[in-house]
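Of the protein chains in this complex, all but one are displayed in their positions.
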Amino acid sequence: MNMKPWIAVVVAGFASAAAAQDDNRLSIEGEDMVTEAAAPAHMENLDTIYSGWRFRSGETQALETDDFDNPAFVFVDQGIDLFDKVDGTEGKACSSCHENVEDFAGLRTQLPKVQDGQLLAMEDLVNSCRTERMGAEPWKWSGGQMTAVTALIGLQSRGMPMDVAIDGEAAPFWEQGKELYYTRVGQLDMSCSNCHEDNYGMMIRADHLSQGQINGFPTYRLKNAKLNSIHGRFKGCMKNIRATPFAEGGDEFKALELYLASRGQGLSVETPSVRN
Amino acid sequence: MKLTRRNLLILSSAGVAATAMGSLPAFASLTDDAITELTGGAALGEGAITLTAPEIAENGNTVPIEVDAPGAVAITLFADGNPVPNVATFKFGPLSASRSASTRIRLATTQNVVAIAQMEDGSFQKASANIKVTIGGCGG
Partner (left out) sequence: MASGVKPRVKVPKTASAGETITIKTLISHKMESGQRKDDDGNIIPRSIINRFTADFNGQNVIDVTLEPAISTNPYFQFEAVVPESGEFTFTWYDDDGDVYDTSKKIEVS
């Protein structure tokens, strides 16, 4: 077998005795979430998909079941304030046009999506409103204001199944995302699939590898005690495999976001979730 | 013994080990000192205070801890592997119901968390828990 020595080391690091995903059921504020579903037809190598929640310890899992215990809601509160805050030359707030944030129910499940030939993530929609309708400066892709508002908007879809379009206009973007998912990059020469498809449920050092699902983003991580964007998380993964990360908000990450969203079709939106 | 490079290595590593061993009790005594300061050296009873904590913390930044000591007027928490052992003190007022509280704490490494309750009669109770703090994989 032609295996580079470091690969042997990495493989040995996946302790085989470790338990895979657990059987716990997630109920948030009394509402049941789908954390396990049959893999969508386009996934050739997996039969079942699992929310990242299923790979966390009981203590971390518990934090997501109650909106007060979930520290992400501090930021959702900030998002509510930001949503109503007038900014820019037009004297408008988000709420000037979008009177009820509840009207965004379902939006999270469909993003990213193609509009006028462009693949758009939620951050793009927020920033185009800011620059075009409000006359305000765009927010930083993974900054505190952006994640607070994307958490608030995403929360409106909580409990609804992920349901992104991958055919028609979206097809070329989806293909690009799939290509990226399986392409080895960086000094460690690893692809997304090496960890999150081939070895999910295994331990990587003392941590449980998940399937890398994005149904709970933005997610509050205990590690940095703040909301983390999808692209911010991609960037972290790429740094860990010693690759030069793509730009947050760039075409590569948006295509990858679409592909990953499609690997989670049927899982409940958990935004804002809690992870380690 | 001839002072070869090999022997020198053995000597120096033994020295490092001895230093490391020597420093362990010093860490622990920082917490012991803090407890003695709190209790005035009084004997520590056990059984009337409960400390609930995870055996393994998924991330040392946010470790859920609960203390419960019926009849306590105050409970102080220490973490013996942190740079500063004191974590928090809960003083219970007249409208406190159960003498219990939960919070989330930072643990720098695998270590003992110690809870000392001062009871209404002036005596002290102690409970402790060893919490393993894991080094994450990519999540870490």
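By letter and in written order, the chains are A and B; residue numbering begins at 1 in each of them.
To be clear about the criterion, a residue touches a chain if its C-beta (ideal position, glycine included) is under 8 Å from a C-beta of that chain, and two chains touch if they have at least 3 such contacts.
Everything quoted here is computed from the prediction, not taken from an experiment.
Participant: If the hidden chain were put back, which of B:79, B:117 or B:131 would touch it?
Facilitator: Of these options, the touching residue for the absent chain is B:79.
Participant: If you put the missing chain back, which residues of subunit B would it touch?
Facilitator: Counting only subunit B, the missing chain is touched by 61-63, 66, 79, 82-84, 86-98, 100-107.
Participant: Residue by residue, what part of subunit A touches the chain that was omitted?
Facilitator: The missing chain touches subunit A at positions 68-69, 71, 73-75, 77-78, 144, 225.
Here is the rule we go by: only the chains that are shown with their structure count from here on.
Participant: Between subunit A and subunit B, what distance separates the C-alpha centroids? Give it in angstrom.
Facilitator: 36
Participant: Which part of subunit B faces subunit A closely enough to touch in the complex?
Facilitator: 54, 56-59, 61-64, 134-140
Participant: Considering the complex alone, what residue numbers of subunit A touch subunit B?
Facilitator: 56-60, 62, 71, 195, 203-207, 209, 221-225, 236-237, 240, 275-276
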